[in-house]
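Heads up, one of the protein chains got dropped from this complex, but the rest are sitting where they should.
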Amino acid sequence: MNILVIGDIVGRPGRRAVKNILPAIQKEYDVIFTIANAENAAGGRGLSRSVMDELLNCNIDVLTMGNHVWDNKEINTFIDDEPRLIRPANYPPYCPGQGYHIYNAGFGVKIAVVNLSGRVFLPSLDCPFRTMEEILKDIKDKADIIIVDFHAEATSEKLAFAYYFDGRVTAILGTHTHVQTADERILPGGTAYITDLGMTGPYDSILGMEKSSVIEKFLTQRPTRFEVAGGPAQFQGALLRVDDNTHKALSINRISHMLND
Amino acid sequence: MNILVIGDIVGRPGRRAVKNILPAIQKEYDVIFTIANAENAAGGRGLSRSVMDELLNCNIDVLTMGNHVWDNKEINTFIDDEPRLIRPANYPPYCPGQGYHIYNAGFGVKIAVVNLSGRVFLPSLDCPFRTMEEILKDIKDKADIIIVDFHAEATSEKLAFAYYFDGRVTAILGTHTHVQTADERILPGGTAYITDLGMTGPYDSILGMEKSSVIEKFLTQRPTRFEVAGGPAQFQGALLRVDDNTHKALSINRISHMLND
Amino acid sequence: MNILVIGDIVGRPGRRAVKNILPAIQKEYDVIFTIANAENAAGGRGLSRSVMDELLNCNIDVLTMGNHVWDNKEINTFIDDEPRLIRPANYPPYCPGQGYHIYNAGFGVKIAVVNLSGRVFLPSLDCPFRTMEEILKDIKDKADIIIVDFHAEATSEKLAFAYYFDGRVTAILGTHTHVQTADERILPGGTAYITDLGMTGPYDSILGMEKSSVIEKFLTQRPTRFEVAGGPAQFQGALLRVDDNTHKALSINRISHMLND
Partner (left out) sequence: MNILVIGDIVGRPGRRAVKNILPAIQKEYDVIFTIANAENAAGGRGLSRSVMDELLNCNIDVLTMGNHVWDNKEINTFIDDEPRLIRPANYPPYCPGQGYHIYNAGFGVKIAVVNLSGRVFLPSLDCPFRTMEEILKDIKDKADIIIVDFHAEATSEKLAFAYYFDGRVTAILGTHTHVQTADERILPGGTAYITDLGMTGPYDSILGMEKSSVIEKFLTQRPTRFEVAGGPAQFQGALLRVDDNTHKALSINRISHMLND
């Protein structure tokens, strides 16, 4: 069976790419379950209720988040009510929302999706390794397939996490850098892995944001307001093929499409 | 004409991959000029004289460095004497070594190679944008081709640098994360770009280092000694095709090979 | 002659402390020149024109800034027009404003005031050491007294800067941590020094901000909006005694008063 995981969706151009490209991909690859990172879906910063509804109506089964989860304060009004929305599980217990959930994917298959954040160059959250150990205790006997969106900056932390949990989860998919990496593979223990899924959003941009404002930030070292860029959009992620019977990862393939409209 | 740029060479396995794979690639693609990042070439940390000689004897024309340039103190004894060795140009003027150089590539072609470091999550060096502007004043009329190894962590800084100098240099090639990215392309202004060339070193490793020690570092948050990993090695980089007459970048292609021995 | 330097003024309570306490101190110590750090003067974040005018009307001669200089965007409309306002000199040249100025303090005395920012745990500005060397070339023969507000986080950077320029400037006064240090002294070369002048603002607070919101930030690791705290305010800084003839620093004394109203 095929599972699709989509890299950080950025703003309106990213959502437009989802609407225009996702149906064809889901059909072409006979995708039974779709996960997307939505931490930048609303104007590049966080998630609003209307944007969440818009994405969930696009036949996406689960939305994951990252360090931008709290950027749009509206999320506090609905994050506790929507089981299809998860945020990094290693935020402190004082934070609303949930970090993982088990979904019924049809065909009698239960898929656990876990969202975690790295800590290198990111907020001082709880240890993602130990948090994952705790989550595994809960889900390992309840879920057939376990997918982790590991949202992190440093390649070393992503690889360390992947090798540490290799063989204990179905797939570990990196997000956050918005640049797709070319290292997708099945690790020795059987876990599918890629360091970063890439971004679904404006192509001619810096991580989805308007180039000139980001460049100005680097030139002046001043706080600068970034806006989502315009122009053509890309759609990026990875396709995971899982064995129907053993539920082991068979392959992972990068997806990268341009929306030409 | 074809130029080859090799991602961070890590330790003995990386050098072995160079020795075994480079000749065939240079021959297959008719490479006239080869650049390699050597900041991790000696035991994973910095560069020694014998390792430098070993690499330069492999038909590599220029060695670039990065934040690990000073890790092996031996470099202070030879960095000022070897024009084929450059380190990030934006280290303060108090540091030995040079940050760029113009090389005679044969066929009457002069290639300037510039090494710069980003500053996000890295030491507080001089502004790489302004340093590059200064260097351009010196080299733009002297060199036919300008290649920049931009050694940086954050994808935003790498892309901002690339878009800012797009059209003013032949190629900007990212190094440092040791994970090859899948975003190689010719930017709108004509500059060839990739966010990260990847790594030339142990395949089954974390950035070239032994996995268990890196994992231990993340689990314990204690200073941990890393050793270069063993096992099969990969060879990664990019091939740059440049027009013989206009000296403009025609294409950039990722290179990734496994050494099976 | 006596010079007064006031630590970071935070919001309305800080300005109220200035209005109520400064006149008595200036009179008691016969202060001829007063400098104050105003980076948090407007609502805890940056500076507005009305707040600047309010402070300059309190018989303050020079306002210095820090990493919060750009927080209130209004500053861009007046920073280039007011010579009594300076910001860290090591911001890139693309930024508006000036980093130092020479003031006529009366009695035929010229006082240069320089504002610089450290780089440890702060934005990647130009090297403060080299920037100060450049500024010294310009001012050392024009000014009788040189006062530096070195706005920095790390005690190591502040002390390194102080020892490096010891004997070449009259005083180096640290700001930014909002906690007054007990290490005021005349360094071996004759420069007066203190690691941090402290804060002029709400006493029962965390760096001037409402306690509960800052605590929530640490508990949740989420972005949290801070408001200036209420309650009684403190007035902190240091008094510098300078020899009338040699213009050398004779002493530096901490000032710390509570506004009881």
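Going in written order, the chains are labelled A, B and C, and every chain counts its residues from 1.
Please note the rule applied: a residue touches a chain if its C-beta (ideal position, glycine included) is under 8 Å from a C-beta of that chain, and two chains touch if they have at least 3 such contacts.
What you see is a predicted model; the values in this text were computed from it and never measured.
The chain not shown here is in contact, across the full complex, with A, B, C.
Only one of C:2, C:115, C:131 or C:180 touches the chain withheld from this view, namely C:180. Of the candidate positions A:126, A:149, A:183 or A:196, contact with the hidden chain is made by A:126. If you put the missing chain back, the residues of subunit A touching it would be 92, 119-120, 124-127, 130. What subunit B contributes to its contact with the hidden chain is residues 70-71, 91-92, 94-95, 123-125, 219-223.
What subunit C contributes to its contact with the hidden chain is residues 121, 127, 129, 153-157, 159-161, 163-164, 177-183, 188, 195-196, 198, 204, 206-207, 211, 214-215, 217-219, 254, 256.
In this text, only the chains that are shown with their structure count from here on.
Taken over every residue number at the interface, the positions common to subunit B and subunit C amount to over half, indicating a same-residue contact. When the CA atoms of subunit A are superposed on subunit B, the rotation angle comes to 180 degrees, reported as a multiple of 5.
For this structure, the chains sharing the highest number of C-beta contacts are A-B.
For this pair, subunit A with subunit B, the centres built from the Cα atoms lie 30 Å apart. Annotation for subunit A: residues 219 touch two or more other chains.
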